[in-house]
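What follows is chain A.
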Amino acid sequence: MLSIKDLHVAFKTRRGIVDAVRGIDLELGSGETLGIVGESGSGKSVTSYALMRILDAGGTITAAGVTYGGVDLIKASERQMGDIRGREISMIFQNPRAALNPIRKVGHQIEDVLRRHNRATRSDARAKAIEAMEAVKIRDAEKRYEAYPFELSGGMCQRVVIAIALACDPRLLIADEPTTGLDITTQKAVMDLVAELIRERGMSAIVITHDLGLAAQYCDRIAVMKDGAVVETGTSIDVFSAPKHPYTQRLVDATPREGATIRRLLPAEARTPEPPHAPGITPLLEVKDLVKTFEGKSGPVHAVKGVNFTVHEGETVGLVGESGCGKSTTSSMVVRLLDPTSGQILFAGQDLAATPAQSFARDPRRSAIQMVFQDATDSLNPRHAAGRAIEEPLRRMADLGRRARAERVRDLAHLVGLPQHLLDRFPHQLSGGQKARVGIARAIAVDPRFLILDEPTAALDVSIQAVVLNLLVDLRAKLNMSYLFVSHDLNVVRLLCDHVVVMQNGAVVEAGPVAKVMDAPSDPYTASLIDAAPHPPVRKLAA
Partner candidate 1 sequence: APNGVLVGVHGETINSLDLHRTGTNRPSYQVAVNCYDRLVTFGLKTLEDGSLSYDYATINPDIAESWEISEDGTLYTFTLRDDVKFQDGKPVTAADVKWSFDRAVTVGGFPTVQMKAGGLERPDQFEAVDDKTFVIKLDRASKLTLPDLAVPVPFILNSEVAKAHATADDPWALEYVHKNTIGSGAFKVVRWDPGQQLVYERNDNWHGELPGVKRLILREVPSQATRRALIERGDVQLSFNIPNKDAKELADGGLTVYSTPIENAIQVVGLNTNFEPFTDPDVRKAIAYAIPYEEIFQTAAYGRGNKMWGGPEKATEPVWPQPSPYYTDLDKAREFLAKSKFADGFEVPFSIDLDQVDWMEPTALLIIENLAKLGITASLEKIPGANWRTASLVEKRLPLHLENFGGWLNYPDYYFFWAYQDGHLFNSSNYQNDEIEQLVDETLYLPTDDPEWAPKILRMIEIAFEDIPRIPLWQPALNVASNGADGYAYWFHRQLDARTLSPADS
Partner candidate 2 sequence: MERLRSILVRVAQAIPVVVGVVIISFVLTRALPGDPAVYFAGAAADEASIAEIRAELGLDQPLPIQFLYYVKELATGDLGQSLSTGQPVLSDLSRRLPASLELTIVALLISCCVAVPLGVLAATRPGSWVDHVCRVLVTTGVSMPTFFTGILLIYVFYYLVGWAPSPLGRLDFMYIEPDRVTGFYLIDAALAGDWETWLAALKQLALPALTLALFTMAPIARMTRAAMLAALSSDFIRTARAAGLTRSKVLYTYALRNALLPVVTTLGMVFSFTLGANVLVEKVFAWPGIGSYAVEALVASDYAAVQGFVLAMALLFVALNLVIDIAYAAIDPRIGFENQ
């Protein structure tokens, strides 16, 4: 049905020509679902845009042949392509809210497509649009027709995007990371919906994702991309259980899953023995009845409603829950960036909440509690080079001379595995993993006893996530720190944490040792969370 032969895509940029895709061959049969996996920047999206010919200006496509149902997509005229897009081949994108025109009613956006491809006339467009919305299981479609994207939830938006894509019954659907940016529970619902629709309509599909587990769960075949080329293709089971290409192996290894240890995530040659980990029993941090209420424009927002938990010396506690349940708010209060409405934060027996956040910067205990942020890019000052960023806490909180500081920065860089020559680069010149390391180096610069990690790997590729997680384990052992690890990825929490606290709607619904909570959740919410996480097929460890 679709055959791609030797596809090349190059971009003319300020830095010269970027070869984003360098010679891809792919085949897709009708009714088949192909998964394309690979790390960020490997050319997945560019490949799909090239198929649709919707690349940004400056991108050029060359190929021996990209044929779809007998039409050469590369040579087709712009008019022909216009007819193919949306009718023959459709696409859905990540971040559904942004993928919809914010100021146009969703119903009209669906109509636009219908009208464009003559699937509807002025008179019946509305009815057809509502029909299309019902097809993607939007309840109250009649009412939602009039809604604007901002009035819909993320999952709802993604359904609308899917409705737009499927409105004209295309034969091929390309889904580019359709679940990124959605809640874990929504993710599953959306993926299930897509899979169901594909099956029902007998469409072919290409699912692009960086989550190997996800691909394995939903696709017939998988193509693994690296640096603009396909390094391996095969059935899902094969690719996952018996990866041939070393890169695929590494990718498979790095995917957190049941039964793996944290060192297992690393490629075999990098696995060192895991340091011993023995959490103490003296409580280091005790959070008591922590409450935070924001004064929102439309009444108070109860973000955190009386949270209690304890972190012992050397222990790692996981804090999990859906987006918006109050994880970040809790950690901001603990790290004293935010004043709680009420409650106590006992750190080594002293109540930190007694000191207002505003003056906590000058508190001697400031250096004892540090934090690694969710978004490494956002947490680095774009105007400061990496070295300067790591040096920042030393300048303010350590009594060191210039030279001593520089020395210490180099040591820290070494400790987190950041090459010295990267120290005078600006954040935008660093990769995601490098930025995460800078963030970690900065957090541990003043030897904190307690470190809060707010989804430190959420923005990272799996292989980099593996490296970072292992680094955290090593540091924990070496520096004897306690962690509060905030995450929504239960697979990761299981690997790293001793204890886990599950939050929902600002309150703790369940807490306990990680194995107990994960294996035998007592709360239905915890159970649904665990269920929604992708369950990649277990790789035969012997292979």
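Selection criteria: all candidates are chains of the complex that A comes from, given by their letters.
Assume a contact is a pair of C-beta atoms (placed from the backbone, for glycine too) under 8 Å apart; a residue touches a chain by one contact, two chains touch by 3 or more; residues count from 1.
Given the structure is predicted, the values throughout are model-derived calculations rather than measurements.
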Original post:
Quick one: in this complex, who touches chain A among 1 or 2?
Top reply: 2
Original post:
Along chain A, where are the residues that touch candidate 2 in the complex?
Top reply: 49, 52, 54, 56-57, 81-87, 90-91, 93, 95, 98-105, 112-113, 116-117, 148, 150-151, 161, 164-165, 296-298
